[in-house]
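The complex is shown incomplete by one protein chain, all other protein chains being positioned as in the whole.
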Amino acid sequence: MTATAGPPVLRHEVDPQVDPRRLTCTFGGAEPVASLLPRSILDTSTLDAFAGRLRTVHDKVSERLDRRYVNPQTGPFYVDGARPGDTLALHFARIEPRESYGVSTTVPLFGSLSATGVTAMLHSPLPEMTWIYAIDRRSRVVHYEANESALRVELPLDPMHGTVGVAPALGEVRSSLVPGDWGGNMDTPEMRSGATCYLGVNVAGALFSFGDGHARQGEGETCGVAVEAAMDTVVVVDLVKEVATPWPRLETDEYWMTAGSARPLEDAFRIAHSQLVHWVVELTGASVMDAYQLVSQTAETPVANVVDPNYTVVAKMAKKYLPGVEAMAGTHQRLRQLGSAYLGLMA
Amino acid sequence: MTATAGPPVLRHEVDPQVDPRRLTCTFGGAEPVASLLPRSILDTSTLDAFAGRLRTVHDKVSERLDRRYVNPQTGPFYVDGARPGDTLALHFARIEPRESYGVSTTVPLFGSLSATGVTAMLHSPLPEMTWIYAIDRRSRVVHYEANESALRVELPLDPMHGTVGVAPALGEVRSSLVPGDWGGNMDTPEMRSGATCYLGVNVAGALFSFGDGHARQGEGETCGVAVEAAMDTVVVVDLVKEVATPWPRLETDEYWMTAGSARPLEDAFRIAHSQLVHWVVELTGASVMDAYQLVSQTAETPVANVVDPNYTVVAKMAKKYLPGVEAMAGTHQRLRQLGSAYLGLMA
Amino acid sequence: MTATAGPPVLRHEVDPQVDPRRLTCTFGGAEPVASLLPRSILDTSTLDAFAGRLRTVHDKVSERLDRRYVNPQTGPFYVDGARPGDTLALHFARIEPRESYGVSTTVPLFGSLSATGVTAMLHSPLPEMTWIYAIDRRSRVVHYEANESALRVELPLDPMHGTVGVAPALGEVRSSLVPGDWGGNMDTPEMRSGATCYLGVNVAGALFSFGDGHARQGEGETCGVAVEAAMDTVVVVDLVKEVATPWPRLETDEYWMTAGSARPLEDAFRIAHSQLVHWVVELTGASVMDAYQLVSQTAETPVANVVDPNYTVVAKMAKKYLPGVEAMAGTHQRLRQLGSAYLGLMA
Partner (left out) sequence: MTATAGPPVLRHEVDPQVDPRRLTCTFGGAEPVASLLPRSILDTSTLDAFAGRLRTVHDKVSERLDRRYVNPQTGPFYVDGARPGDTLALHFARIEPRESYGVSTTVPLFGSLSATGVTAMLHSPLPEMTWIYAIDRRSRVVHYEANESALRVELPLDPMHGTVGVAPALGEVRSSLVPGDWGGNMDTPEMRSGATCYLGVNVAGALFSFGDGHARQGEGETCGVAVEAAMDTVVVVDLVKEVATPWPRLETDEYWMTAGSARPLEDAFRIAHSQLVHWVVELTGASVMDAYQLVSQTAETPVANVVDPNYTVVAKMAKKYLPGVEAMAGTHQRLRQLGSAYLGLMA
């Protein structure tokens, strides 16, 4: 690589017509599709969570999908040199819908306002229903259309990835429907372009993958399904060597964020906020009690999902409160520049 | 007061030196301190949650306060004509710190990252510590100072009331430390000036009170104590007759909001979001399933508190998504105008 | 009764035809109906939780009852000399159905396998249905009859009180539907005759009451309603002076038990088991860690209720494991003897 050539670039094609049995629907348990050097660009795409099988309001999840092949991920990718105890950094430089539509549904016995397989009740399931959203990339609008009335609502396009993760610890293999300390299906709208996601490495090569693009979603993902959409995505990949990250962290130009995933929801909150306290200790040298106090008066706390096998809460601290403080040795700023340069080159 | 002078105004003085045994520290169970007509202005003040007893970093809650007299409320006020089945509307026109300091603490066996009396564990309590914040009302800044290092942080002044409620149903009397369907200690930063709070009336006269001013707080109120401050507060009071409000709702110029209070935290989420779904049904005529879908893609969901006997989650929908829609027969807009007029008169 | 005949006896009549508005349906907030000396016998009765209003399978809760007058209690009784910091001991010497029937129901949006007002969902409520049980006191059998098939099942009569409590702390008044540290609606089948219930005193006179007789119930009270029955009940009342009891405890000839009430259910578990650990420390002089270990290998942990506003878990330790150890200065044995003597006299 020459100084003028920029970082290495991996272009990885995803075949929308692939046999579903060949989809990667787990974290862990799959062979890498490619390998990458740290400080590389990955230019790829993702299928939507239904692998493109729902296209009209008449398509039902329960009829069109085998539950083993839901929420396919692009990857896993092997990062050269990644070892347990390191942190993987994934900067999302671009997340853009591939198609001019997105889809949402209700799924029987799934969703925050429904009995489920574990919040087991004796009610009949809620109706299964599908909504199709027109996506207008030029005007950056997503069009909601009610199925049972004339209601139409224009919503801002706000693309993001619901699922980003690495292979879990302890030899576990987890469904891509589950979030946890390996990342996974966190379903937070904070995972939009401009964000850097930090994930602790559990196995050699990290084996990261991502998918579950959403043209937008509400916080909490109330019914369990966002505006699901295939995405074109550019990620800048890096390693922070010998820095452990016990739970996923995010960084943007304006915020440091921690994500906790657990049940009940207060445990997701506890994880996210204790991680934020410990991060403030690292960043400022404050004592734990002083950091606890500062977090108590400054945290912003959007709920990410209350529908997956673990729920996710994000805790955010505005960087403006701690001017001059830099996290992860400036990784976010560096990756953002690499991403911008690449996108500029491609434009 | 003359007909041309605007709405009736009640000025209610609160004596900071009052005998603690005469403080109102419950919702229900107390005689009204005054009565008000609907469409009145209430111009009053509130003590801080410690009744002013903590003033230096050496003052500890466990030494300075009798737990029966914590979180005193201003009120209760009797609203003429309020009957069970009506909704009380309280528009906060002004919430302004009375003093140039605020105070926060940790309290043994209290807070989201601590064992408590009900999340009972065998650990020793975390250290009890007090922080004093200088409040600069002119520059709108609150000054955080670490106790155990040199860290200093400037935070925006953002005054609000942690506790607003009416007398509960079923003849219950609840501590002002508890939130529930009667409102109470919801501890959401959304209860700032400019917000209208709607509460279902359970007893004749509604018997509302409020207090627990915060110069600011993080979402979730992680350690359980915000920047506690005495407040000067102007409220515009009204009734929405024969409209029931099962759980508290808030309205600002930009948002409709619902607040759910329960444990575990997912039940607070479920209450807030099911209430938001039902509110969208009322506002738009959409079906429940279509409203569920719209809420799923639009809700903003800040956690309010994860420390009180019930936890509180707020669900918000931006009004811009439903242009031309008006809630509660325009009560918020009307009260905001009355409040602005009164403040203009006083300026 | 003469001075030589044993303890003072209070016979308290309950009028089944009383105006519902005069029923006591709270803990706290009601004037005492009578006062008692410590070491007294109270010979009284209780209405069933529906105040006798459901008598056939066609009677529905939602049609026949005002929710303000559900679960009426007998009392409150003022115990002379009871002060905050003491423990009230209530030994149930006899609990016997007054009538030859009991009743159970489903209640819309109530029960562990149903959406509720706080586990708020979008499902339609489960069907409301009433079951009438014949109670055969001679053969000690309760007769279950299915409503929708020919299934008939004979179950053992096992009478108990679902609700036993004192006035709460902090001036609170709580619905008799709620359990907490004051006792209340714990709904544990362990509250049968032969058991002594210990409750911490919060207000002068303790102001105890009880009710909610069940001819039997399953652990957890799955649908939320047991075989509800009016009871004739004999209680021996005593005080353990200057012994605080933070959460309810029970004692029988064979077990020491602690009851925790909270949400989520694991917090009820944590309360009950941490209380049992601390009780073992008091009884044996063991360290907290050694007691934790002993409880871990010996506790029996029946769920009491998963339906009320707080859930209740009971932790039990068999007395046989700690031979020669006596709790509460032998109160249980003493009250059991007083109760037996009284019942012998009455026979």
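For reference, chains read A, B and C in written order, and residue numbers begin at 1 within each chain.
Operating definition for what follows: a contact is a pair of C-beta atoms (placed from the backbone, for glycine too) under 8 Å apart; a residue touches a chain by one contact, two chains touch by 3 or more.
Here the structure is a predicted model, which is why all the values come from computation and not from measurement.
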Query = For the chain that does not appear here, which of the shown chains does it touch in the whole complex?
reply = A, B, C
Ask   = Among C:226, C:240, C:257 or C:328, which residue is in touch with the absent chain?
value = C:226
Ask   = Which listed residue (C:91, C:123, C:174 or C:216) would be found touching the missing chain in the intact complex?
value = C:216
Note = By the document's definition of touch, the residue of C:28, C:211, C:264 or C:339 touching the omitted chain is C:264
Note = Per the whole complex, from A:134, A:173 or A:244 the residue touching the absent chain is A:173
Query = Taking the full complex into account, what residues of chain B touch the chain not shown?
reply = 113-115, 119-124, 126, 264
Positions on chain A contacted by the hidden chain, ascending = 25-26, 28-29, 67-68, 117-122, 169-175, 246, 260, 262-264, 267, 270-271, 273-275, 277, 288-289, 292
Remark   = Interface residues of chain C toward the undisplayed chain are 104, 106, 111-113, 126-127, 129, 131, 142, 144, 146-149, 151, 153-155, 216-227, 263-266, 269-270, 273-274, 277, 284-287, 289-290, 292-303, 306, 311, 313, 315, 321-322
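Quick note on the criterion: only the chains that are shown with their structure count from here on.
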Task = Report back the single chain whose CA centre is most distant from the CA centre of chain C.
result = A
Intercentroid distance (Cα basis), chain B paired with chain A, Å = 34
Message = With centres defined as the mean C-alpha position, give me the chain B-chain C separation in Å.
response = 36
Request  = Could you please state the distance in Å, as a whole number, between where the Cα atoms of chain A are centred and where those of chain C are centred?
outcome  = 49
Ask   = Do you know which chain B residues sit against two or more other chains?
value = 263-264, 270, 274, 277, 289, 292
